[in-house]
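Here the complex is missing a single protein chain, while all its other protein chains stay put.
Right after this comes chain A.
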Amino acid sequence: MDVTALRWSIWEGSIPCKIELDSSESCVRADVLPYFTKLPRLSYIPLYISQIFQFFEPWLDTKVASVDNAWLEFEGVPLKWHWPIGVLYDLFIGRDPSDTREEDNEEYRLPWSLILHFENFPTKHLMRAGSSQTFYDAWNNCLKESSSVRNGSAKTVMSLSKAESTKLWEGLVEHDFDKFWGVNDKLISDTNGPMRNFPIRVYIPSTPRVVQLPVSQFLDSKEPQTIGTALHSLIPELFKSKRAALVARPVVHGVVVAMNTPLAELGQLAVYPDGFLHVTLAMMS
């Protein structure tokens, strides 16, 4: 298994997006064409919002509209800026990627159609984004949380040198694979001692519910934990079987993952930039 090549392929995953303004908002001065762009799955909305804003700026009343009060919506749902873009897409499209029927391809065709807003910030659902420092803090805290799950403390993150922390952050901001993984490899390495628990978040679809409970690397039988055994212990309602997907399939980075995939191996390849393995579920019709 070529770990670097697989990490690279996942890192390069992106979602073609079509972003439009909400012309009913008073800060929008004229009808304007949509903005087409490609957003990396392993990144976050705040890292692209300036670029999106700049495109629309000539058509906006900038006394009202600014980067700080911008927010994106997909089909009536505000997109949480502190969740990875790939997770938002997989979760809210809700599609079973293994289903390739014609009519479904039509239904779920890309680009992902998003609406950019500046008014009526949905405070009930979104945290205030504020400055770029706010996003850094949110990401860094999540990284420390995943590290605490993995190692029992956030020591691996907090003991990075200033140069390493900067490189990791710049790798994320610039979407630079070598910079990011050059440091991240150290954070998820086995040399930090035996793994306490595996950092995993599972998103139950519709109005999403996040499940994050302790999942050990090995079962009591000393067998390695698989995605199937983990889901069976986390959400027995949807995963009665440890081996076969009966009503829902696990999806990571838009791909259905086999139930017998060892969790630790998957984690080495497929963790998101916050150190968690985010798993969405595709309900089987």
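Some notes on this structure:
Quick note on the criterion: a contact is a pair of C-beta atoms (placed from the backbone, for glycine too) under 8 Å apart; a residue touches a chain by one contact, two chains touch by 3 or more; residues count from 1.
Here is the rule we use: contacts and distances are computed from a predicted model.
The chain that is not shown carries the UniProt protein name "Ubiquitin-like protein ATG12", picked from "Ubiquitin-like protein ATG12", "Large ribosomal subunit protein bL17m", "AP complex subunit beta" or "Protein CBG10476". Among A:P34, A:G94, A:P111 or A:P224, only A:G94 touches the chain left out of the display. Between the chain not shown and the residues A:S24, A:T191, A:S206 or A:S221, the one that touches is A:S206. Of the candidate positions A:D2, A:E75 or A:D220, contact with the hidden chain is made by A:E75.
What chain A contributes to its contact with the hidden chain is residues 74-78, 80, 82, 91-96, 107-108, 124-125, 127, 137-138, 141-142, 144-145, 147-149, 153-154, 157-158, 197, 204-214, 235, 237-238, 247-248, 282-285.
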